[in-house]
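Note that one protein chain is taken out, while the other chains of the complex remain in position.
Entry: chain A
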Amino acid sequence: MSAQSIGETEDTGVVPDAPLLEVDDLYVEFRTRDGVAKVLNGVSYHVDAGETLAVLGESGSGKSVTAQAVMGILDEPPAAVTGGEIRYHGEDLLKVSAQRRSDVRAEGIAMIFQDALSALNPVYTVGFQIEEQLRVRLGMSRQEARKRAIALLDLVRIPNAARRVRQYPHEFSGGMRQRAMIAMSLALDPEVLIADEPTTALDVTVQAQIMDLLKEIQTERRMGLILITHDLGVVAEVADRIAVMYAGRIVEYADAVSLYRRPGHPYTAALMESLPRLDLKGHELKTIKGLPPSLLAIPPGCPFHPRCAMAQDRCRTEVPAEYRLGLGRTSRCHFAEEMVGGV
């Protein structure tokens, strides 16, 4: 299939039948004046064609950094990848040439960002920014690229695409900008799309439309989708699997259905409880006490213990291992099995 056809090209380390994209035990540090911040401490996840992985967590949990490391767009320095592998079709992207990395970035893995207004270049038209991809990478002529750009804007359901293609980002509304961003990311038919909080800056109604659009495009093209968000509500509808991140680790990894039924980590449980619910109107909304830990000084033991309602002495000293809970579920909590209730 597609993996095999790519495997035939000689100069790449592509392995047939390997998962589409795999992050394996990834470590990233930020070297700042105040010290070394351990931003990622052994993150692993994978995504296959047609599958949606949601990466969930508070700000600073490392969810965006993981994505940026995958794309190879970390600010290095101060950031540095200190360990692990990022495999695309089995080929470790951390070991390939800068040119190959750039090619994968363009054609294999695309990314859309939270704030489409600042992520688009303000002084070029939306059309130019889409066509740029087609002209530089595919060598299309201006007219061909323009036609294709209009088709892409049509695809993401921007009305009047032929007129809109000549407009600047600031002439678009928030939702339209994010659509344009999606159109741009689809220009070269990527196999993986990373969406970093694509709906956070948008109105609730527009959020739903964008999520629907993403889901639809993903199903149509059988893309792997990595959806980074802090919004459990968004995740519930679209994700196949969910990775919950805390202090640079994945603390829980599960399919969406079982995670919602029974969270396997107190942090996941707390996140779910802090979600406003219509059936509990009038009740005070629960919050998670305290702040996420400073990555310059991650607490010993389980990093979540200072904020955890279930914390015992053991949690303060012993780093929880990754407990396997069956059905591919994992959790980094000493009491994972009790939480899931022996599934």
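The criterion applied here is as follows: a residue touches a chain if its C-beta (ideal position, glycine included) is under 8 Å from a C-beta of that chain, and two chains touch if they have at least 3 such contacts; residues count from 1.
Here is the rule we use: contacts and distances are computed from a predicted model.
**Student:** Which name from "Phenylalanine--tRNA ligase alpha subunit", "ABC transporter permease", "Serine phosphatase RsbU, regulator of sigma subunit" or "4Fe-4S ferredoxin-type domain-containing protein" does UniProt give the chain that's left off?
**Tutor:** Answer from the UniProt record of the missing subunit chain: "ABC transporter permease".
**Student:** Would you indicate which residue among A:24, A:58, A:92 or A:132 is in contact with the undisplayed chain?
**Tutor:** Checking the options A:24, A:58, A:92 or A:132, the one contacting the hidden chain is A:132.
**Student:** Which of A:36, A:106, A:140 or A:208 touches the chain that is not shown?
**Tutor:** Touching the chain that is not displayed is residue A:106.
**Student:** Looking at the full complex, which residue from A:37, A:56 or A:120 touches the chain that isn't shown here?
**Tutor:** A:120
**Student:** In terms of residues, what is the contact footprint of the unshown chain on chain A?
**Tutor:** Residues in contact with the chain left out: 71, 73, 75, 102-107, 110-111, 113, 115, 118-124, 132-133, 136-137, 168, 170, 184.
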